[in-house]
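Handing you this structure, nothing more for now.
Excluded from the complex is one protein chain; the other protein chains are retained at their positions.
Labels run A, B and C following the written order; every chain starts at residue 1.
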């Protein structure tokens, strides 16, 4: 199929070393009218420096309140192929592993009903199938779900949880991130598909403090693997590293707590002062390994800057063992959602609510015990509340 | 004179190594009824764990709106000596230096009209003459002022400026703190004596970053001496210090910017990376001295925690030469007060106002140029304002 | 259209175990160490002695099914039909048999795939929809990413930096990318307030929620037009009102542009996770290649590379030298916009006389 529109600006973006999204759209344009017209519309955006998408309307599949982002062009007559251009969020498997068979199956469905364009993956983690019309949605869902695929989250709901690959290929994983992520996803199917929260709620699970899933910045609940006990040390491997690495400079001097020493070719760690930052382990993976008692820290609250400024998640549970059936964990999530449901305003994320109501109030509300790990430093101004039982009458 | 009241609790506080304020009150009680009844009242406070002072009424001297803190006991019948117990704030000389003649003169007046009790000095810096009655105020003022003394500030006015002793006895003073403080005090006599500001305004002047007057925590305007150019080094004195001090550990490793080295017995400083914290100079005063071009950093805004939390002053002028007649300085103060006057609410300190209106707005209002020294780090959330001239129409 | 198969609901995604290569299933949780062999490949060794090689290639993230099929073909040939995507949208080919590694890498290169992204360099840019799909976009995302990654491709494929440099792009301040905690990030920003279409607003928008959407309380009811009005000097162009009410479009082709923030991170290594901070408040949108933006990012990377210690992330380097030095070294102009006047402004003011000339 030849070119439907001249795209001199986009053509510039086919040049260069990095793979080109324009080339990708062109490949799809060989198959679908969606992609052909997308090229035209996008070229116009490039020319005018303006988006040509309208505010999305609500579209979806029967029985679900989310999983599809409605999208309409504001130039439907000029580019009829993208008059509708809805996104289908397909819940990815934990860890983003695929067999080629499975991938081909999903792509086949998408070639049949959609634009032939995808995002692998969306920022939240979904397989994002990019561009179809309202009529095709039910068909796509039937084809997908009959083959074992389901939609991810959107709207004021639990969003698709995601994780780093954890124990599947990483020596540092302190928890089974993929198992937990799958468990959370399955456990809360209703909360994901039928938006009933004050606003969105995201989970991200990292196997260790390296946080390869950016959980601390992008998840209302961030679960980060960690340990108790002493870091494992193999002195012979330390000796090997000393041949290629300036251990004093790269490890000892960069340890944030200054709890390491390297003297007489022997590495020692004062584990009681280690904050488990992972720096030394990451640089000397053959020599050092996380301590023996494994679990996770749970942090709450991160989100993008709208409205009161970006948040990072903060510690609410310093240490929790995370093993099936994860009862304690699910109970906690339940309490948090209940408290949010009771007090949260419309479009108020959990982190913003806690900030508004006060962290101590939240802790009381969900029955967690105050712990110094929850704060970087105590309050500075001597204004604090007391309960009736603290007062002498 | 014998004891008027039994004071078993206060008597406990006459024991011990440190000089006792109770002993001081007792000494005054040998001379004045004020002090005698203060002992009784205070003993009752100690017994009941309760203050017995009423909310102060407004008292003062003719033509002044400040300088006296009115104070009445809530037990005037029981302790008539302290029915009135007003404080007279006498403006101290810069640097708190006195001749014995001058001190005796002031104390003599105080013995004549007051309690014989003082605070040398109040937290703001005044000589605080503690306890007299309303009738005596005019007499006290006449006696003091005829001998060259004046009252300090109180109320919504400029408060008594104060300073470290600076060049008078300190080798590190980069500005003449006592001269400047005296100059400010004289320049703004009207602003000090006739409250017309939204709230109080305090100046404190420190000769260097050691800040022996705590200016950064306790002055609406904090003036801190500093320098440009290279720290002076006397290598022979460095060598002397090396005999009694672990230079690597105590100096090099503690330099916050890591800009110092000590190799082969020679100390070097990468001055372009020095932040002039004063640590090295303070520890090796014979070997090191502030750089050649002297001036000050001006910071604004500190105050106690009521109402939105404690503030420390922040940089508004990274560097200013402070030499008589201080024109640029007084012009700046004028602009700041004008802006405060225009925008400040009642009981709103300058720091709180800037926070409410925005630091960039303040800078524009007082015609200061934004400079990276004003901030620890740039803003994180991408929400910022533009002016009409920044917009293309 | 043929009869549709029977739909199911609430089944969730397929279980990941179905997709794991056998060597991973066998050594799950039993990995011992890894070795980075090049920016394009690495090997993980299990306690059992088993190994898995990973070969990573770049992806524009916006992928056609055509390309995905091609990737599947490659994975079938060398990887027993196994591949995965990374959290930064690269593609990983998982090899269980060492002898397949080199042929795989050769084949990928021949097909034009770009190998890289592992270790201390610049991996793929996390980004969002932009003009390709979002109504909210103040700039495009994919085009910016392409322009930058072309410039920095060597840092993806072969040249190392002191540490990982994570770049992100978000096409508006909703920041669907990890912009707020990235080493370097671009975010599409507006510079002019929304324009109110009073006619459509009445029907399209709920007035109370429109008003309450504004973080600066710039919006108030306008009884005259039965719509709303904006106190212009209060508006910080965040576009949140437009998210809630389509009758308040804020896009402005001439004044929309790109802000650059730097120094964020999410890892806990050495220093705590950090927010990115504003380096440049506005650069004009200049598609298709945004040369001014690319040049500015290059300046940051060059300055960082020249100044940072090994293992030091961008934010760690900047905090060590101080922001005043960052501005001096990059030559970026310091403007009123850099000074915070939002929620936590006060905490960013310099409450010390210690700073560098």
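The criterion applied here is as follows: a residue touches a chain if its C-beta (ideal position, glycine included) is under 8 Å from a C-beta of that chain, and two chains touch if they have at least 3 such contacts.
In this text, all values refer to a predicted model and were calculated from it rather than measured experimentally.
Participant: By the document's own contact criterion, which visible chains does the hidden chain reach in the full complex?
Facilitator: A, B, C
Participant: Which listed residue, B:5, B:96, B:262 or B:330, touches the chain dropped from view?
Facilitator: Final answer for the missing-chain contact: B:96.
Participant: If I consider the whole complex, including the chain that's not displayed, which of B:88, B:164 or B:317 touches that chain?
Facilitator: B:164
Participant: In the complete assembly, which of B:3, B:54 or B:321 touches the absent chain?
Facilitator: Counting the whole complex, the residue in contact with the absent chain is B:54.
Participant: Where the complex has a chain not shown, which of A:264, A:324 or A:378 is the residue touching it?
Facilitator: Touching the chain that is not displayed is residue A:378.
Participant: In the complete complex, the non-displayed chain touches which residues of subunit C?
Facilitator: Counting over the whole complex, subunit C touches the hidden chain at residues 268, 272-273, 344, 346-347, 351-354.
Participant: List the residues of subunit A that touch the chain left out of this view.
Facilitator: 209, 211, 216, 224, 226, 228, 256-258, 272-277, 297, 299, 301-302, 311-315, 318, 355, 358-361, 363-364, 370-386, 390-392
Participant: Touching the hidden chain in the full complex, which residues of subunit B are there? Just list them.
Facilitator: Per the touch rule, subunit B residues meeting the hidden chain are 9-10, 12-13, 15-22, 24-25, 27-28, 30-31, 35, 38, 42, 45-46, 48-56, 63-64, 71, 85, 87, 90-104, 107, 110-111, 116-121, 123, 130-131, 138-139, 141-143, 145-150, 162, 164-165, 167-171, 173, 176, 178, 182, 185-186, 189-190, 193, 209-218, 224, 249-250, 254-256, 276-279, 282-283, 285-286, 304-310, 312, 346-347.
In the analysis below, only the chains that are shown with their structure count from here on.
Participant: Subunit B to subunit C: how many Å between their CA centres?
Facilitator: Comparing mean C-alpha positions, subunit C is 48 Å from subunit B.
Participant: Centroid from C-alpha atoms only, then distance subunit A to subunit C, rounded to Å. What do you get?
Facilitator: 12
Participant: Enumerate the residues of subunit C that touch no fewer than two other chains.
Facilitator: Residues 173, 180, 215, 238, 254, 275, 342-344.
Participant: So which bits of subunit B are touching at least two other chains?
Facilitator: 380-383
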